[in-house]
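Every protein chain but one is kept in place in this view of the complex.
Take a look at chain A:
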Amino acid sequence: MSPRFRTPFEALFPARARRLPAPPVLGAVAAEARALRVRLAGRTVLSEVDLAVAAGEVLALVGPNGSGKSTLLAALAGDLPAESGEVRVDGRPAGAWTAAELALRRAVLPQSAELSFPFAVEEVVRMGRAPWAGTAVAEDDDRAVRAAMAAAEVAGFAGRSFAALSGGERARVALARVLAQRAALLLLDEPTAALDLRHQELVLRVCRERAAAGDAVVVVLHDLGLAGAYADRVAVLHEGRIAAEGPPGRVFDPELLSRVYSQPVEVIDHPRTGEPLVIPRR
């Protein structure tokens, strides 16, 4: 890592020294929304949302289209201003961190992976290391990139152009980039949307591994089966509010889900594992 240049602008207005994150403490709150209300384009998209995610757990956000899942995720990422209430990340209001400091604390996987120029896959994954440039941790860059590419199973096409990949491959490259960032809070917006069965399982297994390693993982899912199988807790969103929240076994109540999704469903226990399975009543 070459020493970082200072731009003339930065020389004139030096950024405050970045506060590096402390290692996560299992069970400590990584991010939380308190009485959060968010308005977008004149419409209240979230109201009275109270939700916390702790280090070491996987929290799934589920709910019908337009229920506010992605908005909540974006708010937790510090992207959206709260109309009232607040979002705290790593113990401080999200707005109190600089962009550079937030980047050391949370990584975000967007719903669709896009790229303006045809960078190679490995270069894209390496972009995830950018927040650590200039810190001692930057020495781990190569190892982090390698591990992330292996975890997302993209090492096989590391040299290919991102533009030449299929949708599912792109999604995995984006995931590898997010993993390479090695932030203690992972916010994933529909990471399984473009993936085949095997890779859906892979992504959720990676989530579990990261949680076991002490990270806090928030993941937006449409597949209630995946949420039931892999999440420690599930929050069901409905019209911008949290309709229910807790372990999947308790939250997956047929009446609640039927009401929220406006679609009658049955919940049965898997005969072998006992995990709750949600099946639309046909």
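As a convention for this text, a contact is a pair of C-beta atoms (placed from the backbone, for glycine too) under 8 Å apart; a residue touches a chain by one contact, two chains touch by 3 or more; residues count from 1.
As a working rule, contacts and distances are computed from a predicted model.
J.: Not counting the visible chains, the remaining one has a UniProt entry; which protein name from "Acyl carrier protein", "Succinate dehydrogenase / fumarate reductase cytochrome b subunit", "Polyketide synthase" or "Hemin ABC transporter permease" does it give?
T.: "Hemin ABC transporter permease"
J.: One chain is left out of this view; which of A:30, A:46, A:107 or A:257 touches it in the full complex?
T.: From the options A:30, A:46, A:107 or A:257, the contact with the absent chain belongs to A:107.
J.: Which listed residue, A:163, A:213 or A:279, touches the chain dropped from view?
T.: Candidates A:163, A:213 or A:279; residue touching the omitted chain: A:163.
J.: Please identify which residue in A:65, A:116 or A:262 touches the non-displayed chain.
T.: Reading the full complex, the residue touching the unseen chain is A:116.
J.: Of A:24, A:68, A:128 or A:248, which one is in contact with the hidden chain?
T.: A:128
J.: Write the list of chain A residues that the hidden chain touches.
T.: Contact residues on chain A toward the absent chain are 5-9, 77, 79, 98-104, 106-108, 110, 114-124, 126-128, 130-131, 133, 142, 145-146, 149-150, 155-161, 163-164, 181.
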